[in-house]
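Please see the structure below; I have some questions.
Of the protein chains in this complex, all but one are displayed in their positions.
For reference, chains read A, B and C in written order, and residue numbers begin at 1 within each chain.
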Amino acid sequence: MLHIKCPHCGMRSQNEFSYGGDATVKRPELNKEVSDQDWDNFVYNRKSLRGKHKELWQHISGCRQWIKVERDTATHEIFKTVKASEDI
Amino acid sequence: MTQNYRLDNIGLINRDKKISFKFNGVTYFGYEGDTLASALLANGVHLIGRSFKYHRPRGFFGAGVDEPYAIVQLYRNNETEPNVKATEQELFEGLEATSVNCWPSVNFDIGAINNLLKIFLPAGFYYKTFMWPKSFWYKVYEPFIRKAAGLGVASIEHDKERYEHKYEYCDLLIAGSGPSGLASAYAAAKNGARVILAEDKPRFGGTLLTSEVNIGNQTGKEWAENIISELKEMPNVIVKNRSQVFGYYDHNMLVMSEKLSDHLPKTKKYNPKQRLWYIRAKEVLISSGSIERPLVFGNNDTPGVMLSSAAKEYLKVYGVLVGKKPLIFTNNDSGYETAIEFKKNGVDPIILDTRKEPKSEIIDEAKKLDIEIKFSYVVVAAKGYKKVKSAEVAKISDDKNELGTLENINCDCICVSGFWTPTIHLASQSGNKTTFNKDIDAFVPGLSKQNETTLGAANGTFTLEETLKSSFETGYELSKKITNNDNKTSSPTVMEKKSTTHDKFWCVPLPKGKTYKRFLDFQNDVAVSDVEIALKEGYRSIEHVKRYTTLGMATDQGKTSNLNGLQLVSNIENKIVPEVGHTTFRPPYTPVTIGAIVGREVGKHSKPTRKSPMHTWHEKNNAVFVDAGVWLRPRYYKIGEETLFEGSKREAKNVRTNVGVCDVTTLGKIDIKGPDAAELLNRVYTNAWLKLPVGKARYGVMLREDGIVMDDGTTTRISENHYHMTTTTAQAANVLSHLEYYLQLVWPELNVNVVSTTEQWAGAAIAGPKSRDLLQKLFPNIDASNEGLPFMGYLEADLFGVHARIFRISFSGELAYEVNVESDNGNFMWEKIMEVGQEFKIQPYGTEALSTLRIEMGHIAGSELDGRTIPYDNSLEGLVSKKKDFIGKRSLEREAFIAEDRQKVVGVVPIDKKTSIPEGSHLVKDAMAPTPNPKLGYISASCWSVEYDNPFSLAILKDGKNMIGQKLFAMSPLKNKTIPVEIVSSHYVDPKGERVRS
Amino acid sequence: MSSISALKNIHIKGLFGDHEGKNDKELLKISELSDYLIIQIVKYNSSAITIENIKLDDLNLKNETLNISCNTNTRILWNGPNNWLLVSSKKEILKEINEKLPETDFAITNISHSRAIIQIEGKNTKEILKKGCPFNFNELKKDTCLNSIYNGMSVTIDMLDDNPDKVRIFTLRSFGESFYHSITDACLEFGYKGI
Partner (left out) sequence: MHDDNALFSEFGMDLWRKMSQDLNYNVMFSPRGIINLAHSDAQMNVFARRGNSMRLNGIDAVLLNREEVKEIIPMADFSDNVRFPIFGGLMQPSAGTARHDAVAWGYARQADSMGVDIIQNCEVTGFDVVGGKIQGVRTSRGDIKVKKIGLCVAGSTNVLAEKLNMTVPIETHLLQACVSEPVKPVLDKVVTFGAGHFYISQSDKGEMVMGGDLDGYNSYAQRGNLPTLQHVLTEGIAMMPFLSKLKMLRTWGGIMDMSMDGSPIIDKTHIEGLYLNCGWCYGGFKATPASGWTFAHTIAQDRVHKLNAGYSLNRFHTGHLLDEKGLGTKTWIS
């Protein structure tokens, strides 16, 4: 079971969290023109890196905050976690 | 039976407590503290089972977890457990066990016919035969082979035992209570660290229980006992025996299975049989010791051939002689220790040492005791079928290639020692890249991957002095790092006999003309020749060799066989072992009861159940419940012998004619507050929300970014900045997360708070032509008229002294209202509605009637919103705003989504107006067409229209909008039904929606 | 009596589990708490108000994890960043809250009926928690709180006392029955008294 540091609550076990996928995909702004490619990249295409991976988790059975986590997908080592409002 | 092989002056068993047990129907006696294995050996029983492939006789090879042979079927407290290791199972009064994998009996085993055929069963045998004729494999051969497979018998009875879990945290977790475990635990505990010390055996102390050493003027055993009793007294220490740390997972999470009752005749009431510990440790000390390696020679699987360390353990711990004419076959000094113990206890052993002229204190002592030693000698083959009768031995040349003339030595057991293999499983599981240590011909842990440190024999350190020194040091250093205390315990003085280096030789060559099987994996019958074949056939990766030969894949997971397998591969390949590399060590270290892994979430409680505040009322009124996710909802309220069809029809009809009440508490409710609440809704829903007046509700649809409908429901504006959102029961949790995602990550500039109030409010839907009259009676102080409370209107009022919210919304398509009160008052509300509703012929209705009502009204629900449809498919395109942007809008422009012949929800009526159309049927043009018959769409929901008293269904149909009026066939081959149908509008009843507005 | 609390139809008084031969002190005590005011207080992102100056029932809103500010009637539990659960036996506090916390800056939501509350007391209390909750309770002191999960159900745990241990566990009301079973089942090994 992963041990994830919630930037708000501290070290917590994985089963308090739910996974949210790639944290680097940015939703295109509302009411702005978006090219097909950009939209497809946002909705479907993923790098799914081997190694350092920036991803989202929600502390769903904790403070319910979405957080950003940098984790090694090859070793599961977690390097850092930050708040939703911070960049990772 | 008498315990002929039991000595009465040695061992740690309790001779005051005699225990009777049965093996294969025969009653024997042993003592408290025995294992099944030691007790059987005490009684001279060596034949215990049959091997997997050839069904060769099997005895005991080890004395613990590494045991490949002694697998039994255990009977305990009217339950039976397969594949129990006799060497691990402690004896208890009334224990019964039988051999596995042999029929009709262990002495006469029909399967042994395979043994005579063994020449035909080399590695990969199955893959190259049994192919012809076609289909014979699974029709004839496979069933036959399956019968022979498997070890014990699994009863399909439910398990009556309890298994529990525990989450624990500590500074140091120490796996193994041998010298290194005890020393490091003691040093760390003394320095204030929170320590957990785990020992898989019943007794603490590991090798200290059997070795002749002296620590601080105490025997090793005494020292161990004193340390343990001191540790047990310390509040910062948890000491657990019968507890196996079997897995090292991510972020220093280790899992341990504690056996609390397996050694008892039955589990104490209310107590678990086993407890699974999830342990998060800051530091992990692996002191799991090492396992003796076999030497490989002809028929080395004969009962009576066993590890010399096991023979010593049976002697010193259990007071049992594994033989009275022991032959010790060793390539190192360990064999001598065993021989010395035999000698001290009045038995004359013979030692065959593969080495030429080794010199050491231990060897000198053996010589002093006049033990017969033959140097440069090997066992060529064991003789005897069900038990060793003698050994064929020979001198071996210095280069270990030439055997001298064969001689025979009478013996009743052969104790082998091929030196030691460190138990590195946990280290390897943590991700540690192990390295090969040439001095000991074995792998040892390399650089730590997680916070693990390996000590003592597990790390390839085989002298007690070094082990204790490094262990005390490590325990102190690590604890200091964590606690910042500086309380150092120093290592005691140690006296042990020095040993000399071992011989790398481990596999005895075959004498000319002999075809003895030389086994590597004893349970799976993998011999040297099998590995040779695998390599000949081009399998290079050790993982392939393992799978092809099944080497190390038995229930012992190759604890005694893997390394010899590697050595063999490397010999043949002319590589060094590290190049070959070992197969991955994966949890569990030793098999773990599945019940223990699962814990208490079994039976009715395998998943939580959610219930509404009115649940008890429903139960009292014969509700038949249905699972809606993890919620339980009334499906219909059974009257007499009513079937589901009859009951739901009655309830639905009553809604259409009078009034019905339905528990809608399960619908998701989200309280939305904040200055930007309207803006959030406007971005989340496909329709416009900025102009919704206070006191009004509106229906909305929300999409995923890929344009697929995520959920629908009504949201009501309670006050300026306060909205009450409802979701479907199924999507409630997802929608809340969805909103939080956008508020926290995408639009943090919005000042909005969302919180689930699903359980805050109990909800009752009142539907039917008489619902207004009922409402007026329930709330005399409100104006319930169409003007006072119009469609999609909202009011707050007093229900007999209880605060209530009234929404005029409808799912049934009838004139309807939804009343919410705080959950504590839910039951009160419900009873009042039923009471006041009597005069209007009110009846409660369940989800079945509810779906009937919504289907004939053409209201879409879960079966249409199945995560694969877009608004258009559900005839919701009218709700999709052209003006504003919203989540998922961009995806709706995609080719397939705007295709002219896009699927759409339609109504379906059987031509004969009688035959109900099974849900899951498909619509086709030509019922006679050959397969594959092109499918135009499928029936998503069916009901019996209470309005028109004939069957009606909804379907998702290709080009639905142009299919109205068409005649098609609804086909359900599964139910042998082909029904001519007509496609009609999905709004079958009240298409203009006048009733809800009336 | 119109109101029925979450566990009213489930909670049973009496002795259960392995209680025989154990004195009252050794046994765990299980009770349902009902009729409490539970208010979620959330401060909006852009609010400029400094919470230090705010007092509710003479208690501060502290924005730090595990924190509780409490008096005999009222406990304000930290529930997340700028997010608190106010739990009180004093119903009238709601008025005070609405007066002191402007709706332009705070979302005040009454969720009193949305939770089932079980109180556990006794020396083995933490053992019960450890059976189903992955949190590290070893260092958890009096007057701290946390949100976590117990056998798959989200919970809020309020450590009322640590000598002997005494906790309140809040779970979603609809899960109440399953949760009550989970807790009492975990107590069987030690024996418990429903009060």
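Some points to look at:
The criterion applied here is as follows: a contact is a pair of C-beta atoms (placed from the backbone, for glycine too) under 8 Å apart; a residue touches a chain by one contact, two chains touch by 3 or more.
Since we're looking at a predicted model, the values are computed, not measured.
Within the full complex, the chain left out of the display is in contact with A, B.
Across B:32, B:159 or B:959, the residue that sits in touch with the chain not pictured is B:159. Against the chain not shown here, subunit B presents residues 52, 79, 81-83, 126-132, 134-135, 137-138, 142, 145-147, 149-159, 161, 163, 247, 249-250, 253, 255, 278, 429, 431, 540-541, 544, 547-548, 553, 555, 557, 584, 586-588, 591-595, 597-599, 601-607, 609, 626-627, 704-708, 862-863, 866-868, 891, 894-897, 918-922, 924, 931-933, 935, 938-939, 971-975.
Of the residues in subunit A, those that touch the hidden partner chain are 1-2, 14-15, 19, 21-22, 36, 40-41, 43-50, 53, 55, 71, 73-76.
Everything that follows uses one rule, which is that only the chains that are shown with their structure count from here on.
If each chain is reduced to the centroid of its CA atoms, subunit B and subunit C end up 32 Å from each other.
Among the residues of subunit B, those touching two or more other chains are numbered 167, 278, 280, 748.
In subunit C, the residues that touch at least two other chains are 134-136.
Here subunit A touches subunit B in the complex through residues 1-3, 13, 18, 20, 27-28, 30-31, 34, 39, 42-44, 56, 58, 60, 64-66, 75-76, 78, 84-85, going by the rule given at the top. Those residues of subunit B lying in contact with subunit C across their complex are 164-169, 194, 268-272, 278, 280, 600-601, 605, 607-613, 616, 631, 665-666, 671, 673-675, 721, 748-753, 755-761, 800-802, 822-828. Only residues 65-66, 79-81, 83, 134-136, 146-149, 154-155 of subunit C touch subunit A when the two sit together in their complex.
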